[in-house]
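One structure coming up, written as structure tokens, with questions to follow.
Yeah, one chain of the complex is gone here, protein chain that is, but the others are all in their spots.
As written, the chains take the letters A and B, and residue 1 is the first residue of each chain.
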Amino acid sequence: MTLPTDPALHARRKAKERRFKTMSYAAILVAGVFLVFFFADILRQGLPALKQAEILVPIHFTQDILEYPESSLPPEYVPLVSRGVVRLFPNELHATPKLLGSTQERWVLATADVDQFLKGKPNRLKAKERRTAERLQSEGRLRLAWNIGFFTNGDSKLPEMAGVFAAAVGSVYVLLVTLAFSFPIGVMAAVYLEEFAPDNRLMQIIEVNINNLAAIPSILFGLLGLAIFIQFFGIPRSSSMVGGLTLGLMTLPVIIIATRAAIRAIPSAIREGAMALGATRWQVVWDHILPLALPGILTGTIIGLARAIGETAPLILVGMVAFIPQPAASFLEATSVLPAQIYTWASDSQRAFVERTAAGIVVLLVILLSMNALAIFLRTKYERKW
Amino acid sequence: MTQPLTIVLFLGLIPLAAFGYRLGRGKRLAQSATPSPFAGSAGIFGWYAVLGAAKPALAINLAALGLYLAGILSIPMPVVAASTVVAAMVGLFLALRAIQPHFRAREAIEKTIQRMLFVASLISILTTIGIVASVIFEAIHFFRLVSLWEFITGTQWNPDDALRPDGTVDSSLFGAVPLFAGTLLITCIAMSVAIPVGLFSAICMSEYASPLIRRIAKPTLEILAGIPTVVYGFFAAITVSPLVVETAGRLGLQADSTNALSPGLVMGIMIIPLVSSLADDVISAVPQNLREGSLALGAFPSETIKRVVLPAALPGIVSACLLAVSRAVGETMIVVMAAGLQPVLSANPLRGMTTVNVRIVDAFTGDQAFDSPETLSTFGLGLALLVITLGLNIISLTVIRKFRQRYE
Partner (left out) sequence: MRGFCKVLLAAALFVASTGLAQARDQVKIVGSSTVFPFSSFVAEELGATGKFKTPVVESTGSGGGHKLFGAGMGENTPDIANSSRRMKRSEFERAEQNGVTDISEALIGFDGIVIAQNKDDAPLKLTLEQLALATIAEVPKDGKLVPNPYTSWDQISPDLPKRPIVIYGPPTSSGTRDAFEELVIEKVAHKLGSYEKGYKKVRQDSAYVPAGENDNLIVQKLAKDKNAVGIFGYSFLEENQDTIQAATIDGVTPSLDTIAQGTYPISRSLYFYVKNAHYDKIPGLKEYVELFMSERMIGDKGALKRIGLVPLPADVREKARQKVLNRVKLTKDELQ
């Protein structure tokens, strides 16, 4: 090495040092800037979906609407009002026959195109319809109201009716199945490997295998779910049972690895102390190891579950990407899940679905980030340093 | 078949188990004269009785299920249910008989528990076997139709037309090279983002950053890792792709809206946290005295990092990069949503191209016939995917184990 007394060399080295340091900070900055840009972009696209165009229309309840529900509205309103509203008029008349012959003024859902028009986005309104919409707007008969339907409706082919509720319910179902499957088995496997396993060939294979399993592409778990759960066990396609089990197999290695780490962190003095008092191996595990490792196990489990409910690829293969607008009533009924819903909306050709997709993403991200925050909270609050 | 099963479970076995628990516990309490100090409390005997009943019941059910699924014998459900209950009662009876003053119930139970734990740890192996099996049988079927050699070396992927009218298959149209080239190109783009950024952030966090910056930067990177891939896919398709097309247009270049660049870039961002956390671990594992030695000789921190720390951590970093590659190769949603379907062989990242994973998803959702060679080909592709990711992972694990051994 050249002697550090050479001032020119020293300056050069110093400049190099500065460059290197700047680059390393820049790398973190890149990630941060991306994150800011990403969230800003998703929010920019998704937040408009919180508002929804509504229109004040006079509804004439006549006998004709049983066959042609559209005839209840003045003709110029018909192309502006959502079909999801109009198609329910006959039912309403059936339910309350005394409406017959009356006229009611009511705020109802407008079509997605009117909605997009009000928000200044590209839409498919024809020139005449646009003039009507403008006139109604100036008369105060057209407004943007809070979009509660987005959180209470299921999927729909009409963008203005589409919501995330059914998918969210499906996600909860899938989450329960995944948890009920992967948590006990994962913890049991980890306990065995850490506390009971003999040091033999089979155990080494299992060790390597668990690490490998964690790195297998998720889509291959979909092929497995299709082959084992649907074709072999005959569990219904698209059900939360099949989706949850598939994701459960995927989450298993995550939970095993986290549990093992948590168990390993417990000093052996605890075990030895308990054993010295006459506890059996299982008593040591059940009364000492598991309670102490629980925060670590839970953290790992929550992170694994958060990954599982954000997963889409394996669910495509087990039939969960489908049009399923109603929340499932049981674990064997077809259901949609949030990421699958996002995927189907993202691939829909109607532009009005773009903001729905982004809003769905916001919902999903809020759920996932709060799960992760919970994990971090558990880790910091209950983690013990030995 | 779930309905009778549930009836058996709730009307037959659970009451029986509760009953068994009371019997076992009762018998123990009646014997309370001089219990052995190692035998355990009375409740344990109750549990022993329950297990005694559950084991044969479970065995009968599993056997029936196995026979049914293997297609050998389909035992009518009432028969299974009845024999389950009978077996449970016999088991319960035997267990109760075993409860004697000097019987050590706890030991017996713990043996059963250990066996259960062992079975749980086998499930991971079964999963792997299951994945391999679910892919390999259909893949063999596929490679009977299409020669493996043409699959690996052929440059034309056009399964739509591969089925000749006489029912044979034109192997030459199943050349998977364009698909793997697409995967490779997108992986390369992703790596050219993820490796430098991930590595430099790891260096920054372990060598330069103050604790405060570390506290902010680490969760930031973790958030990146927690965003679901379908969201990245949407972002790549809706935001990044138009940006790329527009930028390319300004530069006078023609870019497809399904270009390989956008999924590659976004995937790179997604993989940054993986690289940075793994690299952070290995860099922190380099013994402090190596750094101190170098700094004591007058080297700047950057020189220390470049000439001492990184070479020492190299195996770990290589292993992190391999894992990152494996992750990129296996990533599906981003490419499904943002990359195209055209199997073109090109090195131009602005062109639309397809990847292995896109084809697998497409074959399951597209309009092709289900028992066609195209659908079978997905299993061939899946097998290739499995081999590649497993290979990368095993190499990476071996390398990192060597690295750990060096400093332990």
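Here is the rule we use: a residue touches a chain if its C-beta (ideal position, glycine included) is under 8 Å from a C-beta of that chain, and two chains touch if they have at least 3 such contacts.
All figures in this text were calculated on a predicted structure; none of them were measured in a lab.
Colleague: Please identify which residue in A:G32, A:G149 or A:P236 touches the non-displayed chain.
Modeller: Residue touching the absent chain, from the options given: A:P236.
Colleague: If the hidden chain were put back, which of A:T152, A:S330 or A:T380 would touch it?
Modeller: Answering carefully, the residue with contact to the hidden chain is A:S330.
Colleague: Of the listed residues A:P74, A:P122 or A:G273, which contacts the missing chain in the full complex?
Modeller: Among A:P74, A:P122 or A:G273, only A:P122 touches the chain that is not shown.
Colleague: If the missing chain were put back, which residues of subunit A would it touch?
Modeller: Spelled out for subunit A, the touching residues are 83-84, 87-88, 90-91, 122-124, 126-127, 154, 156-158, 176-177, 179-180, 183-184, 234, 236-238, 241, 286, 290-291, 294, 319, 321-326, 330-334, 347, 349-351.
Colleague: Using the touch rule from the top, list residues of subunit B that touch the missing partner.
Modeller: 2-3, 6, 9-10, 158, 160-161, 254, 256-258, 340-342, 344, 351-352, 364-372, 375
Simple rule for what comes next: only the chains that are shown with their structure count from here on.
Colleague: Distance between subunit A and subunit B based on Cα centroids, please, to the nearest Å.
Modeller: Subunit A and subunit B have C-alpha centres separated by 19 Å.
Colleague: State the interface residues of subunit A toward subunit B in the complex, per the touch definition above.
Modeller: Going through subunit A, the ones touching subunit B are 1, 4, 13-14, 16-17, 19-21, 23-28, 30-32, 34-35, 38, 41-42, 45, 184-186, 188-189, 191-193, 196-197, 205-206, 208-213, 215-221, 223-224, 226-228, 232-233, 249, 252-253, 256, 280-282, 303, 306-307, 310-313, 316-317, 321, 332, 339, 342-343, 346-347, 354, 357-358, 361, 364-365, 368-369, 372, 376.
Colleague: Mind pulling up the subunit B residues that touch subunit A in the complex?
Modeller: 2, 69, 106-107, 109-110, 113-114, 116-118, 120-125, 127-128, 130-131, 133-135, 196-201, 203-205, 207-209, 213, 217, 219-224, 226-231, 233-235, 237-239, 269, 272-273, 297-303, 305-306, 323, 326-327, 329-333, 336-337, 357, 360-361, 364-365, 379, 382, 385-386, 389-390, 392-394, 397
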